[in-house]
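Structure first, commentary second.
Here the complex is missing one protein chain, while the rest keep their positions.
== chain A ==
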Amino acid sequence: MNNLSAKAAAPLLEVRNLRVEFPTRRGTLTALDDVSFSIRAGEVLGVVGESGAGKSMTGAAIIGLLEPPGRIARGEILLDGQRIDNLPREKMRRIRGKQIGAIFQDPLTTLNPLYTVGRQLQETILTHLPMTPAQARARAIHWLEEVGIPGAAQRIDSYPHEFSGGMRQRVVIALALCAEPRLVVADEPTTALDVSIQAQIIALLKRLTREHGTAVMLVTHDMGVIAETADRVAVMYAGRLAEIGPVREVVKAPRHPYSAGLMASIPPLDRKVEHLAQIDGAMPRLSAIPRGCAYYPRCPHVFERCRVERPDLIDAGTTRAACWLHDPASEKQVPFSGTGSTVHV
């Protein structure tokens, strides 16, 4: 871990003030607003939030696969210091796969049902690496072994439907990693899987990215998965970052009231509680995001300033939170404390 800190100065991925808009007949919707974060080589950044918060959208913007008419309206995305958000389609296609691998939720829709998995792996390898077809095939078998598919040399000529869900997701991981990308964007990679298979896939993803020094952006709504896998976490709400910081801090002593509510509403496995903590209400629609802080209508600590002025990320101990409670200039100060032992502010 320590030798990584030398490289810490130059993040592998940097997202600066990213804003994604969807023009519609009823006006422009802002799906992502002023999102900034970075990921270092070998680091796993977890991205959590409710559905519609913009987690997947952020991933799609990074790999250059925003669904039209969505477009990047402001900000920039840098991979290794190079801007990749404004590249022509063909150039971006070469970066995708070679530099950035993608893993999606549903392995059945990611794989082409008409081609054998071997052909799909070989195609990816040949597109991005200088190899002969025979070399590519050997490498494809190597990757299938690497992701734990038994009898890889025989299974390489099977079609996706001949694999089970867990095995298919292994193939998808092999596909994402076979060109040795430096960044992997994994969007809900285990959500479609059963818990026992999910544990296998997480262990696999952790091992491979650690061995290859790959940076990972892990998008999921499952906090348990994040807690086990990520180094840092970004919590998103209504298209903005609510909080970002080391995973232990955000899980155990969240500084943003939304993160705190989110953590508290997870049913505990180790005990029964009479009444689960719940966040009342629902996340606002994109067309009706309130002025000021988007969370204020649901926030138990709301005060006047929250209703009129939108907070940016503010240093809050070891994390950064977009909440006026952490602004030294606010007269109202942190009335809540995290669930953990860490003392803050």
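Basically, contacts are C-beta pairs under 8 Å (C-beta built on N, C-alpha and C of every residue); 3 or more make two chains touch, one makes a residue touch a chain; residues count from 1.
The definition used in the following text is that contacts and distances are computed from a predicted model.
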Protein name, per the UniProt record, of whichever chain is missing from view ("RNA polymerase sigma-70 factor, ECF subfamily", "Na(+)-translocating NADH-quinone reductase subunit E", "ABC transporter ATP-binding protein" or "Quinol oxidase subunit 3"): "ABC transporter ATP-binding protein"
Touch criterion as defined above, residue of A:A73, A:A138 or A:A199 at the omitted chain: A:A199
Which listed residue, A:T28, A:S265 or A:S287, touches the chain dropped from view? A:S265
Those residues of chain A that touch the unshown chain are 50-51, 164, 166-167, 194-200, 202-203, 221-225, 227-229, 247-248, 251-252, 261-263, 265-273, 275-280, 282-283
